[in-house]
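The complex appears here without one of its protein chains, the remainder shown in place.
So that you can tell them apart, the chains are marked A, B and C in the order they are listed, and the count of residues begins at 1 in each.
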Amino acid sequence: MIEAWIREFARLVVAEAPRLTELDSAIGDADHGSNLSRGLTAVVAALDEGSFDDDAALLKKVGMVLVSTVGGASGPLYGTFFLRAAGALPGGVPSAFRAGVDGVAARGKSTTGEKTMLDALVPAVEALEAGKDWGEVLAAAEAGRDATVPLVARKGRASYLGERSAGHVDPGAASAALLVAAAASTLG
Amino acid sequence: MIEAWIREFARLVVAEAPRLTELDSAIGDADHGSNLSRGLTAVVAALDEGSFDDDAALLKKVGMVLVSTVGGASGPLYGTFFLRAAGALPGGVPSAFRAGVDGVAARGKSTTGEKTMLDALVPAVEALEAGKDWGEVLAAAEAGRDATVPLVARKGRASYLGERSAGHVDPGAASAALLVAAAASTLG
Amino acid sequence: MKKLINAPADVVVEALAGLAAAHPKLGVDLEHRVVYRADGPVPGKVGLVSGGGSGHEPLHGGFVGFGMLDAAAAGEVFTSPVPDQILAATQRADGGAGVLHIVKNYTGDVMNFEMAAELAEGTEIATVVTNDDVAVEDSLYTAGRRGVGVTVLLEKIAGAAAEERRGLAEVAAIAQRVNDRGRSMGLALTSGTVPAAGKPTFDLPEDRIELGVGIHGEPGRRRIPLPSAKEAATLLVEPVLAELQPSEGVLAFVNGLGATPLLELYLLYGEVAALLDKHGVPVVRSLVGPYITSLDMAGASVTLLALDEELLRLWDAPVDTPGLRWGA
Partner (left out) sequence: MKKLINAPADVVVEALAGLAAAHPKLGVDLEHRVVYRADGPVPGKVGLVSGGGSGHEPLHGGFVGFGMLDAAAAGEVFTSPVPDQILAATQRADGGAGVLHIVKNYTGDVMNFEMAAELAEGTEIATVVTNDDVAVEDSLYTAGRRGVGVTVLLEKIAGAAAEERRGLAEVAAIAQRVNDRGRSMGLALTSGTVPAAGKPTFDLPEDRIELGVGIHGEPGRRRIPLPSAKEAATLLVEPVLAELQPSEGVLAFVNGLGATPLLELYLLYGEVAALLDKHGVPVVRSLVGPYITSLDMAGASVTLLALDEELLRLWDAPVDTPGLRWGA
């Protein structure tokens, strides 16, 4: 199931890469799609090759591959997400998710409302912890993603635009919603 | 009359400068109009300021101003035209014209059929020497100019284009036709 | 997209291979995309490592060599390198006296260098983060200012300090001083095109420019009508001067963003120099050219560095890299 989640996330990212890069062109540097699809293509290759003792080992591998292939801001952030999630997975999917999201916030020194991936991740993990079903969790992530539109960015490259960053979806929030969508269709 | 000729040439060149540069864009380096209008603007200023012993002195000044303000290929060529014409002016306008044209050919090591200003100048001077009226002389210059269209350039920048230089009017032939047009309307 | 490249995915590796082929004093680890001094690591010298996304050439690989960097890690275009790369560069630079990481202040760069430093066991690491771009509002609550033109000057000056065999703390302090005394501002006439994206990052009408751009093809702070060079100098210099109190004279650096030719850069430099003169700011050194670029973006930035005696001496010291060379 965990492996299916990752493979589905990879599929979505590769399919949506042009759109993610498009979003990053508006308020960033036009590479979010190529960054993530490079990383998740490497992840899929690692899954195809490797065999893992358990799902935690698999998630750890995912995190390490992302850290060492993505670069930019999203590499360390998604990498940290999976590395932390791996550590907490024995406690169940919701606690893995929580650990991952907290890891992103710690690594990025960021919080919600700053127009980042956290704006999609935090509502999702809160819904999950509240026992909502995956459909509702996904809806929370997508609502969080869409709610980034009016925000003025305070973290990441979009922050350099100041007021001009308002009016656009944050690319990282969009990719984070894909992560949750992949979870919803494989872990649900 | 000679002064009127030069002033009319200057007027035509300044008015037609964009078209001359346009022609030079197609097969040269997009400066023939600005080169000549810079030079003839300086010529007009020199005429406004100076007083000249005779028309020969005036033409000599024109030549010197062109040599020292135009640059490129057309500066030495038109400059030489007027310097030589000045020397021969006592023999009359046709011999001044002939001396000027021969000066261009010598300075440019060029002859007709090479897609240069000579293709307009030579037919004009030949008509003049044959005693044709200025209307016919101008017609000869313009026919010569138009006949440059199919030619492959062998001199000047257009020669670098090889076969691709065919199909365009030579910019120098176009400006030379203006020189003759100015003569036709002032010396006729 | 019109570029002299093969496949977008191979741009970085192939450009590094070409750099190393052209400069025998450099080595290149193509697997890690690290350029390093072929004669390094230099025993007993503090090693200087920088790196970042590609697309800013000659920064950073072109500044590897005697008197400047020991190694540089090249990320994908506009994407900071990953920790493995930075670690490989750190090892190439480690002559036993510690390594200085020179990091431009972008979230990605900062995080990846941080992770690399955590992993670099056995090597003492100091880090300096450049953040000289006055176009970006500084605040405790944001990612802060970008590192731009000062990075070039810092790599040169800290490199000279390291060649003098100063210790890691001293080299780091000098580097920090360069950052603190330097400020920059940039503008773009056109967008650049990221090879993998295949089209310009933003569209800009013929009569508009982006004021306050960085070096990642990102839009700037605002869009304004195309200024004259004189107006452009004012737009770039005034906000920089508003934050600097140069007492002993400045190094004035007019940088091209990639597609703007020297003719325009020198013309702009003339306006910048005239403006500084009007403000009574003496210019004691200058640098004009494309040194920290943004792919094929047309535009320019101005960096002023308030020199002091030591910084001036270190700036003048010999340097031998593909991008900056004198006295050697």
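Here are a few things to note about the model shown:
Convention: contacts are C-beta pairs under 8 Å (C-beta built on N, C-alpha and C of every residue); 3 or more make two chains touch, one makes a residue touch a chain.
None of these values were measured; they are calculated from a predicted model.
In terms of the touch definition stated at the top, the absent chain reaches B, C within the entire complex.
For the chain left out of this panel, the touching residue among C:L87, C:I125, C:I174 or C:A232 is C:A232. When the missing chain is restored to the complex, the residue among B:V70, B:A85, B:V137 or B:L151 that touches it is B:V70. Mapped onto chain C, the footprint of the missing chain covers residues 1-6, 11, 14-19, 21-23, 54-55, 57-58, 62, 189-190, 206, 209, 226, 228-230, 232, 254, 258-271, 273, 286, 288, 290, 293, 295-296, 298, 300, 320, 322, 325-328.
Remark: the residues of chain B touching the chain excluded from display are 21, 25-31, 34-35, 38, 67-77, 107-108, 154-157, 159-162, 164.
Just so we're on the same page, only the chains that are shown with their structure count from here on.
Distance between chain A and chain C, defined via averaged C-alpha coordinates, is recorded as 30 Å. Rounded to whole angstrom units, the spacing between the C-alpha centres of chain A and chain B is 71. Each chain gets a centre from the mean of its Cα atoms; for chain B and chain C, those two points are 53 Å apart.
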